[in-house]
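With one protein chain removed, the remaining protein chains of the complex are shown where they sit.
What follows is chain A.
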Amino acid sequence: MTEFTLTLIKLAFLAVLWLFVIAAVGVIRADLFGSKAAARAANRESKPRPPKPRQQQPKPQRQPRSAQHAAPTKLVVVQGERAGTVIDLTGVPITIGRANDATLVVTDDYASSRHARIYAQDGQWIVEDLGSTNGTYLGRTKVSQPMPVPPGVPVRIGKTVIELRK
């Protein structure tokens, strides 16, 4: 073994080490830079299916949508202490309340610790009051049973007002 060969081996090993880390980061790219890669993968999977009439229209967003409703993609707090907060709607249920484990924690004396829940069902987002003291309002109606939330209609929880947006 000449010195030169050994140096080459040394550098090659360091390169392999770095490639390993880069490969590992590549695997979790979806986590680090949003889920575009995953969404693309899902789109690719759904391509072989017969195209649906609505999907033939050109769309700016590539996220899969339900056939009847253009699904909202984010939840925006428009009023209250947390105004300006945006939560991406991913299909995971969103809980709102003062409890620490709520998805959207509101520090508001008029909100209950587990106030309301917004969840997806059949491509719609449904708001459900979880037995709050002061009630949840969808537009001007009090939410007494689970109700679908159309995009742009304000949902009032204590002093906080949220909206679903596309």
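Everything that follows uses one rule, which is that a residue touches a chain if its C-beta (ideal position, glycine included) is under 8 Å from a C-beta of that chain, and two chains touch if they have at least 3 such contacts; residues count from 1.
One rule holds for everything that comes next: contacts and distances are computed from a predicted model.
> Tell me the UniProt protein name of the chain this structure doesn't show, selecting from "Sulphur oxidation protein SoxZ", "FtsW/RodA/SpoVE family cell cycle protein", "ABC-type polar-amino-acid transporter" or "Peptide/nickel transport system permease protein".
"FtsW/RodA/SpoVE family cell cycle protein"
> By the contact criterion defined above, which parts of chain A meet the unshown chain? Give residue numbers in ascending order.
Residue positions of chain A that touch the missing chain: 1, 6-7, 9-14, 16-21, 23-25, 27-28, 30-31, 35, 37-39, 41-43, 46, 63-68, 71, 88, 90-92, 99-101, 120-123, 126, 146.
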